[in-house]
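Quick one: the structure is below, and I'll ask about it shortly.
Note that this complex is displayed minus one protein chain, with the remaining chains in position.
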Amino acid sequence: MDLTNVYQNNYLVVVIFLLLGILLPVGALTAGRLLRPYKPRKEKYTTYESGIEPFHQSWIQFNVRYYLFALLFVIFDVETVFLYPWAVAYDKLGMFALIEMTVFIVMLAFGLLYAWRKKVLKWI
Amino acid sequence: MNNVPLSGYLLLALVLFCIGLFGALTKRNAVIVLISIELMLNAVNINLVAFAKYGENPGLTGQIFALFTMTVAAAEAAVGLAILMALYRKRKSVHVDEMNHLKQ
C-alpha cells in the first residue's frame, strides 16, 4: 500500500506540471490579447521570414532522393547499436569478438558497396 | 523512478501494442500503417527491457533481444517503405483501400 501511495504521488507532480503547462500560456496569451492595441494592415498578415518578402507557398514537395538517404542512414545508424555493447565489454570479450565484429562490419560494407554501385550516394 | 511496478510497464506496452494493431488494421494511409507496425514492435521492446530489469527472473538477454528487435524493425521498415515507393510510382496513391487490383 505504501508503494502505491508513493507511486500515485509521483503522478501528482506530473498532474501539477500539466496544469501549469496549460494554464500559463493560455493566461499569458489572453492577457496579451486584452492589453495590446488591434490595428490590422495587409502587411501585418503576411508570413514573417526574417524581413525577406515571402515568395511562394510554404507547402513544397521534398525531393524523393532525401528518402533514399534516410533509408541508408536508418540502416547504418541502427547497426551501431551492436557496436556500443561490444565496445563497452571489449576487454572481457577479447580476440574472438574482435574477429566477429570485423566480419559484421565487412557484411555492412557489402551494403555500402551495393548502395555505391547502384548510384544511391550520388546527388544528381 | 524505480518504484514504478512491473505491471505499469506491461500495461503501457499492452496499450501501445493495441494502439498499433488498431492503427495497422484500420488506417487508410499506408505510411501510417507502417508506423503502426513500428509501434507494435516498440511495445515488444518495452516488455523485453522491463522484464529484463524487474522480471521474476531478470536477465541481460532481454536487453540483447531488444537490440536485435530494433535492428530487424529498421530493416523491415526500410523494405516496406521501398516497396511503398515502387507502388506509389505505379499508382500515384498511398491509400490502402485503393490496393484492390488483385481480386476478381
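Each chain carries a letter (A and B) given by its place in the written order, and its residues are counted from 1.
One rule holds in what follows: a residue touches a chain if its C-beta (ideal position, glycine included) is under 8 Å from a C-beta of that chain, and two chains touch if they have at least 3 such contacts.
As a working rule, contacts and distances are computed from a predicted model.
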item	value
Chain left out of the displayed complex - its UniProt protein name, from "ArnT-like N-terminal domain-containing protein", "Phosphoenolpyruvate-protein phosphotransferase", "Branched-chain amino acid ABC transporter permease" or "NADH-quinone oxidoreductase subunit N"	"NADH-quinone oxidoreductase subunit N"
Contact list for the unshown chain, restricted to visible chains	A, B
Contacts of chain A with the absent chain, listed as residue ranges	95-96, 99, 110, 113-114, 117
Interface residues of chain B (partner: the chain not displayed)	13, 17, 20-21, 24-25, 30, 33-34, 37, 40-41, 43-44, 47-48, 50-52, 55-59, 61-62, 64-65, 68-69, 72, 75-76, 79-80, 83-84, 86-87, 90-91, 96, 99, 101-104
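Simple rule for what comes next: only the chains that are shown with their structure count from here on.
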item	value
Whole-Å gap between the CA centroids of chain A and chain B	18
Chain A contact footprint on chain B (complex, rising order)	1, 3-5, 8, 64, 67, 70-71, 74-75, 77-78, 81-82, 85
Interface residues, chain A side, partner chain B - complex	3, 6-7, 10, 64, 67, 71, 74-75, 77-79, 81-82, 85
